[in-house]
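Of the protein chains in this complex, one is absent; all others appear in place.
Up next, chain A:
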Amino acid sequence: MKKIDKKVAENYFRARNTAIIIYLIIWFIVSYGVVLLAEPLSNISFMGMPLHYFMGAQGAIVVFIILLFVNAVVSDKIDQRFGIDDKMNETISAGKHLDH
């Protein structure tokens, strides 16, 4: 065990949180935002459908899936930047939980 500088730990937490806040803002815009503006958006046509319908039936879901994969990749990158070793995580995790 080695002590890490408080700043480094704080930076890790901040990097993860900033990313999540950005994802959730996008999540909100493509679902709730589009529904709130459904009437004006219905005048725009996209892939044969009015835009509000396209977003509800396809656009929002595709964005959701992309956001989840981006989160997984970016989080791995952040872990790497802070010198986190996933093999170590596995070993530590296996010994830590309450299996009772």
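We take it that a contact is a pair of C-beta atoms (placed from the backbone, for glycine too) under 8 Å apart; a residue touches a chain by one contact, two chains touch by 3 or more; residues count from 1.
Here is the rule we use: contacts and distances are computed from a predicted model.
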| item | value |
| --- | --- |
| "Nitrate reductase", "Sodium/solute symporter", "Acyl-CoA dehydrogenase" or "Urease accessory protein UreD" - which is the UniProt name of the missing chain | "Sodium/solute symporter" |
| Contacts of chain A with the absent chain, listed as residue ranges | 1-4, 6, 8-9, 12-13, 16, 20, 23-24, 27, 31-32, 35-36, 38-39, 42, 45-50, 52-54, 56-58, 60-62, 64-65, 67-69, 71-72, 75-76, 79, 83-94, 96-100 |
